[in-house]
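Note that this is a trimmed complex: some chains were dropped, and none of the rest were shifted.
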Amino acid sequence: MAGVNLGIIGAGRIGRLHAENIIRHIPKAKIQIIADLYPDQVQAWAKDFDIPRVTADYREVLEDENIDAVLICSSTDTHAAFIIEAANTNKHIFCEKPIDLSIDRIKAALAVVEQRGVKLQVGFNRRFDHNHRKVRDLVAEGKIGDPHIIQITSRDPSPPPMEYIKVSGGLFLDMTIHDFDMARFLSSSEVEEVYALGDVLIDPAIGRAGDIDTATITLKFASGAIGLINNSRRATYGYDQRVEVFGSKGSVLNLNDTPSSAILSTGEGVISEKPKYFFLERYKESFILEMMEFIDAVINDADPPVDGEDGLKAALIAVAAKESLKQNRPVKIREVD
Amino acid sequence: MAGVNLGIIGAGRIGRLHAENIIRHIPKAKIQIIADLYPDQVQAWAKDFDIPRVTADYREVLEDENIDAVLICSSTDTHAAFIIEAANTNKHIFCEKPIDLSIDRIKAALAVVEQRGVKLQVGFNRRFDHNHRKVRDLVAEGKIGDPHIIQITSRDPSPPPMEYIKVSGGLFLDMTIHDFDMARFLSSSEVEEVYALGDVLIDPAIGRAGDIDTATITLKFASGAIGLINNSRRATYGYDQRVEVFGSKGSVLNLNDTPSSAILSTGEGVISEKPKYFFLERYKESFILEMMEFIDAVINDADPPVDGEDGLKAALIAVAAKESLKQNRPVKIREVD
């Protein structure tokens, strides 16, 4: 295949971001059609990018035999159904995270993907981030020996809107799921047991919505390594995204990216820049790279770098974490699988 | 009181360190006598410091009415008995950590200290470290608001000798006890529940001795904050001692001290110095400061900055951690108290 004809289902913030990245950086992929519940809003910018068709009906995307692959960027509750329909119409699939809030529905979707032989990549974009990838590469090269302790600090600058929180599936499935995937990515080992602590320390409204805003999760890996994740929905200084892998031969960690490297020294102190504000700034390049690798996988008929199994496993850890928090005890993955 | 006459019981590595620090930096304190099981070895260096008496019998120290205060730097199993005897002879006491491996014996010792009205300071020297103290000061000034997450990375450069490990009381009472105290110090809150994971990832001999060499501990504080401690007995790059307190208004963390700030850039990479090798280098100043504050407390009849209660509480957390590891479940402090 020389090029890929793409359809996009759901073109809110993240769908539009993918569209722009493809147009600017991936000439081998052509976006032929976008389906969105609000086609007029999409039309406004799609025109500037010479995208031929915008529709309110996602079926137009799936029924178009010219389309090789679809990006599913709609709300989480639609992912599994769209994956199944797309697989059944022989489209390759890029789906945003999480695949679904229900393990059963994820498995049902993956079964169809498997059966139809289409490719499925899940949007764990952080694997493509220069800082995290470098850590993973150094670990994979054996520079730190066998991993013993994996630490992930992952804090948002501010909580999402309450309406979003209510349908998000909770902190672990919405936010920490990235960190669960990162833990697997960095350790090259599977999580066997989870212990989660969490609380409402930032906004009581989050608690009233049945969610938490602050959490730590301990992971026990098959390899013997231990993982520690800490999350907050509000870091006043910006998006805090750091990892460390400590092992038998050493340690590798990364720091936050900043808008500039300028350091101001005055009588008040020595002041450097806050981290890049949020995920659109911080993970900008990673969104381009994940899409490039998806398009390459389609063109070269290769395995996508993050697949449905990865999506399932991160969700299993999230569900186990939820259960652990509820019962205040360590929960094994196999208890929820 | 204008000056303090001191006796030292136990003058191995740490006892000698205190002696040197006092002689160099605390002219208000005079070491009058040292008791050690190997008086000849002590005599060799005590002479250079003009220390008048060295004896094999600790009772000489306690029976000397001229002595105002004693430093108990003998092996852990002797601490509680020496505290009791010293209190009964009206000496103020500086005792190395841990007070004892048994909660009951600690309580018995503290009861006598209480009853006799002598001062007791416990050797949690890290509270006096410039880096940790600065973090604590910024937290106490409210700069980061209410603490939500406390992270402590505490890794030794290499395991102690096996003979030491066998009598150490295990990782939590020997090594992590410093971190438990640090967690209380940084958070200004009490730990209510502990969840510990640990494994033998470095040296199977440590496992055969019934101990672990790698651990993570999750702490639930009364304030709602969560603490995460990670330990290793072997960080190939040296002594790794970092803390972070994250809260409602921001975060404060510290980094390792290094022998110099030199940074070498070549075709091979950009290379800076490893952390200071171990606790004698890293915490050098803190040992001087803790002793200065102890001497000041004695002279000014003031409360010592770290007292027996602090020693007891850290030990309780350690014992709860041990229990948690054994049972693989979170354990409340009140279960072991």
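What to note about this one:
A and B are the chain letters, set down in written order, and residue numbers restart from 1 in every chain.
Going forward, a residue touches a chain if its C-beta (ideal position, glycine included) is under 8 Å from a C-beta of that chain, and two chains touch if they have at least 3 such contacts.
Because the structure is predicted, anything quoted here is derived from the model rather than measured.
Of the identical protein chains in this complex, 2 are displayed in place, while the full assembly in this structure file contains 4 copies of the same sequence.
The rule we apply is simple: only the chains that are shown with their structure count from here on.
Superposing subunit A on subunit B by their CA atoms means rotating through 180 degrees, a value rounded to the nearest 5. One simple way to say how far apart two chains are is to compare their mean CA positions; for subunit A and subunit B this gives 42 Å. Of all the residues in subunit A, the ones that touch subunit B in their complex are 146, 148-149, 151, 153, 155, 195, 197, 199, 201-202, 214-216, 218, 220, 224-226, 228, 230, 232, 234-237, 240, 246, 248-251, 328-330.
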